[in-house]
Structures are given as C-alpha cells and as structure tokens.
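Below you'll find the structure, written out as structure tokens, and then a few comments.
One chain of protein is taken out of this complex; the other chains stay put.
Chain lettering (A and B) follows the sequence in which the chains are written, and residue indices restart at 1 in each chain.
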Amino acid sequence: MTDQPVTERSVPARRAAPGGGAGAGRFGGFLRRNLDVTGLCALLVILLAVYSQYDSELFTPSSITILSAQFLPLILAAMGQSTVMLAGGIDLSLGAVLALAMAVFAVRAEDGVAVAAVLALAAAVSTGVANGVLVAYAGLPPIIVTLAASFLWGGVTLVVLPQPGGSVPSGLVDAYNNGWNGLALPFVVVGVVLLLWKTVRTTRFGLSLYAVGGNEHGAYASGIGTRTVKIGAYGLAGVFVGLAGIGLAIQTGSGDATIGTPYTLNSIAASVLAGVSFFGGVGQMRATVLAALLIGLLTNLLLFTGLSPFYQLIMQGAVLIVAIAVKTFATRERTD
Amino acid sequence: MTALPRTAASLPRRLTGTLKENRAAWAFGVLVVTWLAAILFAKGFDSVSSFRYLVQTAAFLGIVGVGQTLVVMMSGIDLSVSGVVALSAVVCAQVASGSGGTAGIAVALAASVLVGLANAAGVTWLRVPPMVMTLATGTIVAGALLVYTDGSPKSAKVALLGSLANDRVLGVPLAFVLWIGITAVAAWLLHASRIGRYVFALGNGERASRASGVPLARTAFIAYGTCALLAGVSGLVLLGFTSTSSLTMGNPYQLLSIASVVLGGTSILGGRGHVLGTVAGALLLTLLTALLASWNMSEGVRQIVLGLLIIGLLLAYARERRS
C-alpha cells in the first residue's frame, strides 16, 4: 500500500476522447460525482422494500425509533473511522475506545448523566489525541500505533469496568429506545452530528483534513501544520466514537468492556463501502452514514428471514466482499 | 565514475551500519536483554523448564507470525489468521472423531489453505483491500464454524498432534523444532528464492512491480496460501497441546501475530525486514506476557502494560523513515 494510486493523473487529457460525452448533461455529472451516495441510496431503498415484506411495521414511529437506537452506535463509530481515514490514517483501536466510553458512562451515570457523558467524551477524545500524537510525531504507521493502542485502551476499560455492569437510569434508556415525546432521540443525534461535521468540513481544519489525506507532502509544503491536523482528526474521531459508546450504553442500559470489538471492523467496512479511500482524501460523510445504516439493516434483515443466527456472520462477510468488489469494478475506469 | 568495489567499506563501519539498519538484529537484542532482566529480577524464569515452556508456547504464535511475515512483506495483511487457527483445530477435532487423526489433519490443512486462496483471489482479482478482504473471510470462517459445529466444537486427542505439541527431542520441545524448521523454509522462500524477490518488489510498490513483469497473482496466492497454511498448522499444534478445540481459540493471534512481525523489525508497509526477526518478536511477546502474568496483576493492568511496552518498543526501533 506504499504507492498511492496516481489516479486521474495517469489518464491523459479528457479532451483527447474521440466523440467525448461533452453533452452528458448536468444530471449525469451530478450522478457521477455522487456515485457513492446515489448507489447507496438505491441499495437502501431496495433493502427497505425487502425489509418491509418481513416487518410490516417497519415504517411506524416506534419501529423507526428502535431501529435508529440500534444503529446509532455503528453510524457514529463509522463516522469516527471515516474522519481518521480521510486524513490518511486508520483506527484499529476504535472498538476499544468505544467500549471505554461506554464503560465510563455506565459507571458514572448514576451520579449524573451529564457529568458521566462529559467524562466519557473526555476519555474518548484524549485517547484519540494520544493516538494522533503517536501517529503525527513518532513516525509510526497508524495501523501499528492503533493496533498497539487497542491493547492499551482495552486494558484501561477493564480497569474501569472489570465485569459487565454499571447502570444507566431507566428513564433515559426508555426515552432513548422508545422515543421521548414521540421524538426519536438517536435520529436527532445523527442529524446534529452530521450538521456538526458539515460545519467542520467548511472550516480551515476541515479543508486541511482533506488536503493532508490527499497529498501530505504537498500540504506540508503549502504551510499546513500536518501534525496538528492529524491530531485534530483523531481527536474529532474521539468525539464521534465517544458519542457512539454513550449511545451503546444507553441502548443496552449497562456497560460491557468486551462489546466494542466488532465495531472496529464494521466501522472500517462501512467507511470503505461508503467510498472513503484507504489512502485518504476521498470520501463523503453522508455516504458513510448511509453505508452504516445499510450494514445495520442487513444484519437485522437476516434475523427476520428466520435464518439461523449462525449464518449471520457468513452473510455479513460475504456481503462485504461482494459490495466492495462491485464497487471497485464500477469505479475502476476512474482509477485505472 | 563506476561502482566502488564491494569491499571498500571497512568491516567495523559495515557492522555498525548493519546494526543501525537491521531491525531484526535489534529485535534479538531487545529479546536477550529482556530475558536476562527476567531471569535476574523476576521469579521462575531461571530454570531450564521455564525456558523450555516459553519456547514451546511461543511456537504457537511464532508459526502464525512466520506466515504473517510473508503477507506483510508484500504490503498485505492477514486478519483472518484468528479464524483459520480455530478453523483448523475445530475441523480436525470434528473429522478426527469420525475418521481418524490423519484424515482430520489433512482436511483441516486443506480447509486452511482454501481460506488463504480465497484471500488472495479477493485481493488480486476482486481488488478488495487486504485488510477488508481478510476481515471478511475471517468473519465468514467464524460463522461457518458456528454452523458446522452447531456452536459446540468437539475435543479430540490426536496422538500425532499430541506428541508434536508436547514431546521433546534431546530436551528440545518438538513444537519449537517444528517452528524453527518452518522458519528456515520461509527464510529460503523469502530471502533466497525468486518468489521472495517478487514479494519484496510488491512490498515496495505495486505499479513498479507490474511494470517489471512481477507475477502479481501468483505471488499473492503463494503468500496468502502459505500464511493460511501456517495458521492451520498452528491450530493443529494448539489442538494437540490442549486436546480441545474452541471457536475463539484463534482470537489472540490476530493482533499478536501482526505485533510479532512488526516487533521483529519488518515494516508494516511491506518490503523491508527479515523473517528471523519475527522469531524474536514472537518470543519477546510470549516472554512479556509470561512476565506480566507472574506479577499478579489484574487483567486490565496487564493489558495496559503490554500495550505500553509494545508502543515503547515500536518507538525504540520500528519507526518508518519519513520520505
């Protein structure tokens, strides 16, 4: 993975295309630019159609609330992973950090939810910053740093919460899972977080994030503080992952140090599915949200089809391979 | 104008140069120092039997690590090794209970290699990034095992595996001998054969390799196939060691095998390192784990310390050169 794909740069002038599609139209251009989002939307629609065959109550408010409560952690975790990947990194300690935030929140929730949330977020952000500092200053590849860090944060989580436990006030759990005055709280959270991202995306930091991911040396030579940007990216990812951990704690009503592990893989899967490049600099957050939703729905759907839960893992893996292979082939022309 | 004669650099200078450049040598240095420290300051590390036990248990990780080295060297990564270790042990136990040990071993190894070939096919033909592809196959294997065993894998005593894991020749554990033998073959493959040249070339740049006529698919199939085969072998030895199989028995090896490769001085980005370093890496990790266990710490603290130690060691000698 050392050589970055010199994507479009290797394709000679477009104008050399004989009879090129100059009149392809605005809409076509929009579609091509948003291939990931439109593709994912189409998939999502198909999936929802199938889903509603099995679950006729899918589109009722209570069902939407429950489902969004269920998917929120993965969506937020995927957003965290995407943030790091956009800056050209990767976070293999994500699951451990998620579990840490969950544990901190669950242990402290009885003394006050707000304080617990702040503590959990602070813990997640500081692990993110620590990861970022190691990546930015130590000259260690992100994959290795975060791999080693996953031991570290996993250990911290075990110290905070050696056995599954802690408890979240039942009122909160109920409001979160079953709606609060008819409002699907998790849904709102995703909306707010997306808005937050949108804002970040239009600041200098947001643009720098993409710049560092796209061409680190170029960004440095242009006077961007690449180290600060990387640390910021990991820190911001910490915010998302921390929220995911809090969400998971509220959803399940308690904390569990071992529950985070699958989120590392699934968050990477969602990001890749969304078109976030492993090499950084390419990707859209709304696509990540859609992809995470897709993965969540698919898992649920498999339960509904009455398939033995044992088959779930097989299906998950197979779907991931097929989806990414299809995506690779669909976009191959652009990268060949 | 032309090349200096090869012997121009004086020997001492070349030696220090080699040390500076050779991270595998560093890994052995750290290992020796740690071991000496353990003997001097910790209890229970000064006996021959403890030494024997360490190299025996390190072999399980070490054999997986050798395979992982092959894959990492060509810029890949194999996260399915945990699944394959379990696959091989579970399948062998299952088959052995019906059709005997030999059949069990054969089927288990064949199944393992199959996973490796699937990995290579996905990476080269479907162009799925290695990390995602091997994660996915690992997940599929885990699911398949659930289905296959209905959630409750069998235990089995296979005589051959039992002796492979527990017996000794001239006082040396057979598992260790097996590990060193495998390492020797891997060292030839990686550092002396044509395939090795291809692996290193791929690790240093896929586009340049393609333009140089490196057989990308063949190299990937050999590397991933061998890696899975070795994970399977490790699973079998583990089965012989514990006489039981479980669905999660491979889990520690996913991250630890990669850690042992990197602590052995191989660049995680590929194309740089030596398979011998992985031997040191696996021994070092096993030693550290044993040390921490001897200190009566809680599981959490033990993990924290291990994480910090690994990061510290990486900082000490595994930094990537900035370009």
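Points worth noting:
We take it that a contact is a pair of C-beta atoms (placed from the backbone, for glycine too) under 8 Å apart; a residue touches a chain by one contact, two chains touch by 3 or more.
Definition applied: contacts and distances are computed from a predicted model.
The listed options are "Sugar ABC transporter ATP-binding protein", "Putative circularly permuted ATP-grasp superfamily protein", "Betaine-aldehyde dehydrogenase" or "NAD-reducing hydrogenase HoxS subunit delta", and the UniProt record of the chain not shown names that protein "Sugar ABC transporter ATP-binding protein". Interface note for the absent chain: among B:102, B:212 or B:242, the touching residue is B:212.
In the complete assembly, the contact with the undisplayed chain comes from A:282, out of A:58, A:172, A:282 or A:318. Although one chain is not drawn, the whole complex shows that of B:47, B:163 or B:193 it is B:193 that touches it. In the full complex, subunit B touches the omitted chain through residues 1-4, 6, 8-9, 188, 192-197, 200-201, 204-205, 207-215, 271-272. Mapped onto subunit A, the interface with the missing chain covers residues 2-3, 6-9, 11-18, 20, 199, 202-204, 206-208, 210-211, 213-215, 217-225, 281-282, 336.
Keep in mind that, in the parts below, only the chains that are shown with their structure count from here on.
Look at where the CA atoms of subunit A average out and do the same for subunit B: the two points lie 30 Å apart. Residues of subunit B touching subunit A in their complex: 75, 77, 122, 126-129, 131-133, 135-140, 142-144, 146-147, 150-151, 203-208, 255, 258-259, 262, 268-271, 298-308, 310-311, 314-315, 318-323.
By the touch rule above, subunit A contacts subunit B in their complex via residues 1-3, 6, 90, 134, 138-141, 143-145, 147-160, 162, 217, 265, 268-269, 272, 278, 308, 310-318, 320-321, 324-325, 328-329, 332.
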